[in-house]
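Take a look at this one; I'll ask things after.
Here the complex is missing a single protein chain, while all its other protein chains stay put.
Let's look at chain A:
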Amino acid sequence: MSPTSQTILSELAPPPAAPAPSADGYVTADGRKIGGVLMDLRHITLRFGGVTAIKDISFDIREGEIRAIIGPNGAGKSSMMNVMSGFYVPQEGEVWFRGAKRPPMRPYQVARQGLARTFQNIALFDGMSVLDNIMTGRLTMMKSSLLEQALWWGRAEAEETRHREQVEKIIDFLEIQNIRKTPVGRLPYGLKKRVELARALAAEPKLLMLDEPMAGMNVEEKEDMSRFILDVNDEFGTTIALIEHDMGVVMDLSDRVVVMDYGRKIGDGTPDEVRNNQEVIDAYLGVAHD
């Protein structure tokens, strides 16, 4: 059977029955149990002056899920992630997290609720070592006072050792043991992306947001990163929201996909549903205007 006929056959076959997300979740094709709604975005509209970056978008992210946000350049994906992480405050709409509406708050307060993210353009602390960078991921859990730290007494030292143990687990997990004392500024791009993931993981987030984790990587680095993302989801049960341009990666990794174009949501569902959505195909391939 030629590859072409295979493709045709697979297109003829009906897409697998869409899991109907109910209040208490659903089971994915590969048998993972997805829980209830972790983050619910309701009618989000975000404007910058006269430009409307996001128009009335609603979707939810469920516990244990890998949720992808895709769309052509300028679709508003990163703006959406900035809304989720509290960096932008939308003009309209509500963000619900773990069953409660999020009041207006600063990004550092949002982080303390259990959200962590990586950035499209790496945002590591260049002057610090890999270890220190990952340790900053745990800053929200540090309880010792300035005086205790100054005298390196009481909680300060115990805390440092305890959190170091956790950070070492993540370093092992992401296979970056050999660079732990290297200043981040000296690392190549692919490793920086990995360190950034480590820093986000160190915060033990309820929801991990990855903004283009594979941008600018070669095939092997992408495979590594995909493996880490799946492992994180599998081993720690972390819910992941993901923006990515590599369609192969998105379709393989994610459980459900939101498609955005020009700030609107044009598709939402399993990878197969989205792939067969006419509006999505039009947005990606273009459509003839007559």
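In the analysis below, contacts are C-beta pairs under 8 Å (C-beta built on N, C-alpha and C of every residue); 3 or more make two chains touch, one makes a residue touch a chain; residues count from 1.
Assume contacts and distances are computed from a predicted model.
When the listed names "Amino acid/amide ABC transporter membrane protein 2, HAAT family", "Xylose transport system permease protein XylH", "Mechanosensitive ion channel protein" or "NADH-quinone oxidoreductase subunit J" are checked against UniProt, the chain not shown comes out as "Amino acid/amide ABC transporter membrane protein 2, HAAT family". When the whole complex is considered, the residue among A:40, A:56, A:132 or A:272 that touches the unshown chain is A:132. Within the full complex, the residue among A:83, A:130 or A:156 touching the omitted chain is A:156. Contact with the omitted chain, checked across A:28, A:52 or A:140, is made by A:140.
Mapped onto chain A, the footprint of the missing chain covers residues 85-87, 106-108, 110-112, 116-117, 119, 123-128, 132, 135-137, 139-140, 142, 144, 146, 149-152, 156-157, 159-161, 164-165, 168, 199-200, 203.
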